[in-house]
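A short worksheet on the structure shown next.
Apart from one protein chain that is not included, each protein chain of the complex appears where it belongs.
Letters A, B and C mark the chains as written, and numbering starts fresh at 1 in each.
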């Protein structure tokens, strides 16, 4: 059955679905059951499943990450939710020293089916401590799966798949995606979806993560008016990474931009660019360009914040340069901002 | 004045030099003043400067990282020492959320002259929780400087420079380098040394970090017997990264291996490979190859550990493939192992 | 006992905080201050009272709920508002926003949007003072939620171990966002929970400026005598929502205060009553209010008129 849902609803719906199916699934984290319900993404869970299966915690990210691991080792399927990915840095020891390696060290005798959900992205001048993405950092440590659902269908299918997965899975959700509405087929196979072509084109491949997919679609819309068709790949699952879809696209287009929602330095964009440079050595007609955060902490003030974040405009400008096109006049185009977030349908 | 010193002595000597010159410099961390003195690298400090300037701490990496920041904000120059880099993951919130961004957020009114020293690398079956490198992860966060001194001279100059630096600097020291002896010019300018060609060659550029430089030198020695001259670049300072030396080398050789002492995925090898692929697009004659840890946690048992770690043999095999050479018989070569660590002179 | 002139000075501080926060409340809807604000209405007496007891050279640290602390320490509103407006003339050139204010010149070294993270920094500052054999005290302000973070305990342990001159000030509003203490604490008394460490403790009604001052003075005296750190537990009512400008008693996660409670927990109202009892005239207080209003209004306008940082500022202030 397919229904139109927002991304936030799709998340809450997916959790409810899995909690219904499996009593060992529970959702916890700071402020998970309060009236704001993590921007609505845990809506309805406490009413339906009670406070034993949807509960808040003290401010203790380090221990609570360990608690999730311990509960998973004991046969439960915890979903640990964080309103900002930055706070996960407090649990980094548990994530990178314990969660990622416990199964391996046990020679396969332990299993850790747990999910961490954390919100990334832009708010209202959130500044340096509320703006990190971290998917590249998490992916760096073998033993973790890391995904960034973009569409409501992704949110639904990937959260369900993550909960069913026998491994630790970290899902990062961009705040601006929450309002997007799109068709959600509730019978869609729960899968940690890999890279997918979300828009076909022939001129240049743009491989994107999370919100950058939306920006790339906007860039494609603008460029299409000038006869340039971008092919857009949404990576979705960054670790383990299968870059085949991107490589196939680049084999066709000969041009590639990696547009990542993170800093470039040793981030996911570096990994993908290194792999595609390697794999598509013969078909690339010019160097891969990377687009991401400016290499500074995120500033609060809006004009600098606008420069900090990568956008459709960056993609357009880089594409023009790569393809040797004249600069398009963008004065009459409207781009996304805090006030004008894309709302969908996706 | 130039004296032969081991890497460990060079570290202790550099610290003593700076503590002598500046009373605001102090060294602290778990077990820093005990009789083992962090593998000898803090030797003599407590005798010379007293327990007030060289002291141990409780097991509280998170708070102690914050303590270093607070002391630095107050005009001191702390050197915080960790016997394993893995433990820094406990201080990740302070490192990535606070240390890296405090100056930026203050619009430049704060300064944080502090050093973190941590040991990386291989011991006696250290396993998954005592084997991380993390330089790529730290470099990912703008606002931090990250270095990996390789030679005793590097250890001396870079530690002195790090202490004098007005910014937070993280230095990672490979355990196996500690025994290496080499000339140390004590008047050498304290500098956070950037990439340097440590061995000239024309066939292929190997860009290395830390211990991989030693492995690459070994590989070069073997390949040279077969008429193949590797050019080896030791990166030394990975963040901020200036890849010019590597790019110049690749312009000459047309071939590049990045041999990093870390996992590949979104690690430093990805960053360097992405940059060089971009910058040397026209001169690369085949794709850049990356060599690093196997993408699993580090296993304890020796045969798997040997497969986990990158070595001279890996470099030789990859170089052969890239250059289309026949496989060299390595049966009569001796390679480094725990028991046969390279001791120097460098 | 406070003298009348001291009282008036303290009153001005309380009022400056209150009117600044009220000014934010009335201008925020214009969307010119593009930064999340955690307001201090109800909290005023804590920083005003504690800082009153500290010497001028004291060093302080705070949280994202830092307006009251900043204003109590500096009485300054120009650079403050400029920061909230994201202007080049702001405390952090607009890069800080409301949550990361600092003013090292006035002793406010750092504040942070990640709960509990400035606590060890404050301990590091206290260590620096001990290192240099200086008597400069340090005070770190944090919410009750911060006590649940491990780093609080690590910091308390280290400060107690090293007998540092640091005052841990717990600003206890009984809430972490919308979650009450009973859903977060495995202890029944914050003060008792820390008494196993070698530190001195005190608690008081943080809505009552005089009580805050008395408790702080007593605790500081005990700290001086014992050479131990201090833990000061002060309760107050957060009148507004966690972040933002509105009241949210109607939402349901906590009870609405009775009219009596509103007055009892309003530091400005309580201290006004005390000042009047002390012999201050209402006219005097009204006059002071007019002055403070003018200051706030003027700073707000200046901030609005100031220029935004230039594009080049993006890459500035990172490394030296």
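The definition used in the following text is that a contact is a pair of C-beta atoms (placed from the backbone, for glycine too) under 8 Å apart; a residue touches a chain by one contact, two chains touch by 3 or more.
Fair warning: this is a prediction, and the values are worked out from it, not measured in the lab.
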Within the entire complex, the undisplayed chain is in contact with A, B, C
Candidate in contact with the missing chain, chosen from A:62, A:154 or A:305:
A:62
Given that one chain is not shown, which residue among C:61, C:85, C:131 or C:153 touches it?
C:153
Contact with the hidden chain, among B:103, B:130 or B:279, goes to B:130
Among C:5, C:188, C:225 or C:258, the residue in touch with the chain that has been omitted
C:188
Filtering B:15, B:45 or B:63 for touch with the omitted chain leaves B:63
Write the list of chain A residues that the hidden chain touches.
26, 52, 57-58, 60, 62-76, 78, 93-94, 97-98, 102-111, 142-143, 145, 166-167, 240
Residue ranges of chain C at the interface with the undisplayed chain
148-154, 156-162, 183-189, 192-199
By the contact definition given up top, give the residues of chain B that touch the hidden chain.
30-31, 34-36, 56-63, 86-87, 90, 123-130, 294, 296-297, 299-304, 307-308, 338
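Rule of thumb we're sticking to: only the chains that are shown with their structure count from here on.
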So which chain is farthest from chain A, going by the mean of the CA atoms in each chain?
C
Which whole number of Å gives the spacing of the CA centres of chain A and chain C?
36
Separation of chain A from chain B, taking each centre as the mean of its C-alpha atoms, in whole Å:
31
Chain B to chain C, mean C-alpha position gap in Å, rounds to 42
Among all residues of chain C, those touching at least two other chains are 90, 92-96, 100, 112, 114, 150, 318
Residues of chain B that touch two or more other chains: which are they?
62, 93, 97-98, 104-105, 142-143
